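I'd like to ask you about the structure that follows.
In this view, the complex is presented without one of its protein chains, the others remaining in place.
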Amino acid sequence: MGVDELAQNEKPTEEVTPGEVAALSDSVIITQLSKLVSWGRQYSFFLYPFITACCGMEFMSVAGPRYDIDRFGAALPRFSPRQADLLMVVGTISHKQAPILVKIYNQMAEPKWVFAYGSCTVSGGMYNNYATVQGIDTLVPVDVYVPGCPPRPEMVLDGLIMLQEKVAREPEINMTRGVSPLGEADDRKIIA
Amino acid sequence: MGDMNEEKKIEQGASDSEVMARAKAVLGPMGVMIHTHSQHGDDTLVVQAEDILKVMEFLHGDEGLKFDMMMDLTAVDYLGAEEVHPYLKPMNARFEVVYHLYSVEKNHRIRVKAPLTEESPYVNSITGIWVGADWFEREAFDLYGVVFRGHPNLKRILLYEDFEGHPLRKDYGKMKRQPLIGPVN
Amino acid sequence: MDTIIAFVKQPLVMEVLITLVKIGFIFGLTIGFFAPMLAWVERKQSAVMQDRVGANRAGVFGITVIGLLHSLADAIKLIFKEDFIPRGAERGLHTLAPALAVIPALVVFAVIPFGGQYTLWGHDVSLVIADLDVGILYVFAISSLATYGVVIAGWSSNNNWSLLGGLRASAQMFSYEVTMGLTIIGLIMYYQSLSLVDIVAKQENFWHWGIVWHFPAFVLFLACAVAENKRVPFDAPEAESELVAGYFTEYSGMKFVMFWTAEFIEMVSISGMCVALFFGGHHIPFLTQDFLLNALGDVFGPNWGGVIVMLIGIGVFITKLVILLVLQMTIRWTMPRFRYDQIMKLGWKMILPLSLCWIFLVGVGILTGVMPTP
Partner (left out) sequence: MKEENRKQGYDFHEASRTETMTINMGPSHPATHGTVKFFLTLDGETIEDIDVEIGYLHRAFEKECEAQKWNGVFPYTDRLDYTASVLNNVGYAMTAEKLIGIEVPERCQYLRTMISEMARMSGHYTNVGAGALELGALTAFIYFIEARELLWDLIESVCGARLTHNYVRIGGLTNDLPDGFRENVKRVFAKNRKLWDDFDIMLTKNRIFLDRMRDTGGISQKDAIAWGFTGPCLRATGVPYDVRRAEPYLVYDRMNFDIPVGTTGDNFDRYLVRMEEIKQSMSIVEQCLEQMPDGPINVDDARWRMPSKDDSSTKMEPLIFHFKQVIEGPSIPVGEAYQAVEGANGELGYYLVSNGGGKPWKCRVRPPSFALTSALPLLVKGSLLADLIPTFDMINLIGGECDR
């Protein structure tokens, strides 16, 4: 399936039109509510660890006793993409792996965020050859980039805090990302 | 390590190791050998590709050698570096399938190589002798395009089915991408 | 105003009101208090056991309450999470399943006494929502309903992993249903009653506590109950490394959390059952209720004294509950997971014969008088 053809499949998934959102966002109740929701989202990331390579070893340490990502409320790994909020892409993505990443991203329930963990996911890192994807932002939208090969756990925690700040600033309750422009739309269209 | 001594040994044409002597004694008269050497202490037999099964069956079955483990199987593309091995040019060979065998019982190793030409990169599969060769042969096929005749399931293993060409060949560009999905980058 | 008071003072209305208060109390205790608290305890206890700090960042104006607010954050986030129904799923059943999982877990509490009987201002107050003569049978009947939620969830998701999870769950839960019933037959013989209120009342004397004479039954019952609840080491139906998330793989948002909540509430109800059956309910060892009533009644008057005794009883009950919850948590964070067929083997080939043996021993004990019945 060609890229153009896939791009055409993209349809807006928002149920509320932008105009309506703008009108509502002026109201005091809605802004206070959205603040509360953002606060909740900020401290409750369920991770989907998309672990493929070396960075996974460091990811174990991030979850381990010394660095303890649980402190930030982001400890619970959910291996079902439906239940996850944060797609942690940990490790090199090869061209063989790319369709799976896109699929997992599309399967995740809104709202969702993507964390590019390690140089390979940021830019391809030291692998620039026929087999590797040069950065996962060519496949899915990315919120936080943490370079390093592998990044130290402190960097990951820093990245997570930055993501939390980003989520806290999120003005909309109904934040949707939609599907990746590259992948097939998931079954969500049927029910929406 | 003692590699210095080995180098000297080659220069002096020192006596062969037991393994080499035995292999030479049996395989020599069979007329399958192209070349032998013991560079850096690694005993190496270079044999005709079409006779690889004969050679392997001997190495596997022989009581004195008993190579019961196929340690490694790979291929090398000598395109543009035929001078590395003197026997490649006369044969017009481009590839070499390299087998590393090991005997757990006797604790010795041997390397067997079979040169192949670009036109006919065919060699018989040794999966009948060592089942473990299965994936190694698939890998060599995947990355070098060497075809193993008689392999039960010869298809790509590391790359995906839609991939065209064999990336470890020297004429395949390092960054020539064929992505399954997404932009070419 | 007077008419309202007069209306309220009618015995039937009073009865209904008291029952409503009790139901409200149980609801608040389980869904309102224990479910979020257990989510927090699970996090914190695992953190303590693993030498970590655990969640502690979520705060309002810098007040973090040692990470308690993370449960609140989770709840807020999950309410606003997309609710997802996969293509090809049975939409109705898919939506119904989480409710089917939660409701039985809650309803079990109807027969678990969380205090004793008190007479306050002329009204008899019994701290149990429904004092059924066959309370234990009711518990088993209801908890077997919980299986349906899980099985329906597994089947309606149109996902192979869910289906496998549902299959495992149904086999496991039905098997342990049977064994769980058998483990406490000895207890029923000993107390000669099927009513949990009766059983608790008979445990006023510490030497008649279930745990004293029926320790093996307690171990077997707890094992069965944990298996019923599908927690580690019996979590094969939702085994993460095997079935992704088992029967609730395709659930998101609040529906997914309802399964979780059901699990936590079931933990509480298991502990409640254990407290009622083995740990003397609201009783304090070596301290009878009458003694307390007399002592406090002298100081505060019979009515207020009764209220204080009631509160002490509830406190004692909850304390015992918490201890058992911590025990369950410790088991959860220590053990590896059983294989599915090993779970079945354990249930049918180990626990079942052992509980039969125990029934026999109890019978012999009661007949020969070695085991003095209350």
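Residue numbering begins at 1 within each chain, and the chains themselves are lettered A, B and C in the order written.
One rule holds in what follows: contacts are C-beta pairs under 8 Å (C-beta built on N, C-alpha and C of every residue); 3 or more make two chains touch, one makes a residue touch a chain.
Just so you know, these numbers come straight off a predicted model, no measurement behind them.
**Student:** Among the chains in view, which touch the chain not shown?
**Tutor:** A, B, C
**Student:** Check the options A:G40, A:G91, A:G135 or A:G159 and report the residue that touches the missing chain.
**Tutor:** Touching the chain that is not displayed is residue A:G91.
**Student:** May I ask which residue of C:D51, C:D124 or C:D290 touches the chain that does not appear here?
**Tutor:** Spelled out, the listed residue whose C-beta touches the missing chain is C:D51.
**Student:** Pick out which of C:V197, C:A217 or C:A239 touches the chain that's been left out of the picture.
**Tutor:** In the complete complex, the chain left out is touched by residue C:A239.
**Student:** Decide which residue listed in B:S17, B:T74, B:T117 or B:Q178 touches the omitted chain of the complex.
**Tutor:** Looking across B:S17, B:T74, B:T117 or B:Q178, the contact with the absent chain belongs to B:T74.
**Student:** Touching the left-out chain: which of B:Q39, B:N92 or B:S120?
**Tutor:** B:Q39
**Student:** In the whole complex, what residues of chain C lie against the chain that is missing from view?
**Tutor:** Output for chain C: 46, 49-52, 160-161, 164, 168, 232-233, 235-236, 239-242, 244, 333-342.
**Student:** For chain A, which positions touch the chain that isn't shown here?
**Tutor:** Counting over the whole complex, chain A touches the hidden chain at residues 50-54, 56-58, 60-61, 63-66, 77, 79, 91-92, 94, 96-97, 100-101, 104, 126-127, 129-132, 149-150, 152.
**Student:** Could you pull out which residues of chain B are in touch with the chain that's been left out?
**Tutor:** Here the touching residues of chain B are 1, 3-4, 6-7, 39-40, 42, 44, 68-72, 74, 76-78, 81, 83-84, 98, 100, 102, 104, 107, 109, 111, 130-136, 139, 143, 156-160, 167-168, 174.
Following the convention adopted for this analysis, only the chains that are shown with their structure count from here on.
**Student:** Examine which chains touch each other and state the graph shape they make (line, ring, star, complete, other).
**Tutor:** Graph shape, chains as nodes and touching pairs as edges: a line.
**Student:** Relative to the centroid of every protein C-alpha atom displayed, which chain's own C-alpha centroid is closest?
**Tutor:** Taking the mean of all protein C-alpha atoms as reference, the closest chain is A.
**Student:** Using the average of all C-alpha atoms in each chain as its centre, how far is it in Å between chain B and chain C?
**Tutor:** Chain centres of chain B and chain C, defined by C-alpha means, are spaced 66 Å apart.
**Student:** If you average the Cα atoms of chain A and of chain C to get two centres, how far apart are those centres in Å?
**Tutor:** Distance between chain centres, rounded to whole Å: 37 Å.
**Student:** Which chain C residues sit where two or more other chains touch them?
**Tutor:** Counting only residues that touch two or more other chains, chain C contributes none.
**Student:** Can you list the chain A residues in contact with two or more other chains?
**Tutor:** none
**Student:** Can you list the chain B residues touching chain A in their complex?
**Tutor:** Listed in rising order, the residues are 159-160, 167, 172-183, 185.
**Student:** Which of the residues in chain C come into contact with chain A in the complex?
**Tutor:** 43, 47, 50-58, 60, 67, 69-70, 72-78, 80-88, 91, 240, 244-245, 248-253, 256
**Student:** Please name which positions on chain A make contact with chain B in the complex.
**Tutor:** Against chain B, chain A makes touches at 3, 95-96, 98-99, 102, 124, 128-131, 133-135, 138-139, 182-183.
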